[in-house]
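One protein chain is absent from this view; the other protein chains keep their places.
Now for chain A:
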């Protein structure tokens, strides 16, 4: 991929600082000193680490629980925190285990995803998540092409066309691209095909997929990641294609570009892992039936 060389290039020569640009990135307020009764306070407040040991145990129904110093972890909604398989439980336990003196909830992506799936605070059904995902296809990043500058046009063609071809072939659908503001017209059959495919995923997997789509701003890329056609780094690169192109032109600013890139990678990786692990038990069943 040509773009791999583009991306290696500016970072090799260290960061370029542009003193006149103001960072637009999000600012997390610094350590707040008051401890609140609620377990998580708010997503941005930090709490001190209140446990020493993290372990997992298998409870009723074969579901796994996380134990913090003999206390069972609960979701923000007050429910017992349970996950359907051991691998996901270990991964969540690790997120809590590697915290240092203060808990940084914004780094615990898997925990957040589990909490969303368990509490379902917006009370969405499978059908609603699928509809939202399909609606997103109309504004999928991969479908929107620029007409200038010619460098970016070419980069988009070289990097996004293969992914588009892959998904159209794999699912036998037509999506198409567009250079207008309105985007492509997605045919109903395409949506129907994807709808049927998404129906085969369980609620947890769909929660993860929904998260990935909102992070990558692309359903096509999310599918590429779940079907293991793309790696996380590749998917993130393709999602940030225009930014990477601009970085190559104008230089890299570590505290914005790298910061955003690592955050997107972390969230996307968590989403992908969450989907894989949540649909894992189904895959094992399928394999046993085949043998």
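Everything that follows uses one rule, which is that a residue touches a chain if its C-beta (ideal position, glycine included) is under 8 Å from a C-beta of that chain, and two chains touch if they have at least 3 such contacts; residues count from 1.
Simple rule for what comes next: contacts and distances are computed from a predicted model.
Visitor: Name the absent chain as its UniProt record does, using one of the following: "Protein FMC1 homolog", "Brix domain-containing protein", "Sestrin 2" or "V-type proton ATPase subunit F".
Guide: The UniProt record for the chain left out of view names it "Protein FMC1 homolog".
Visitor: Would you write out the residues of chain A that touch the absent chain, in ascending order?
Guide: 17, 19, 23, 25, 27-30, 55-56, 86-87, 90-91, 93-94, 97-98, 104, 107, 109-110, 228, 231-233, 254-255, 258-259, 262-263, 265-266, 269-270, 272-273, 276, 287
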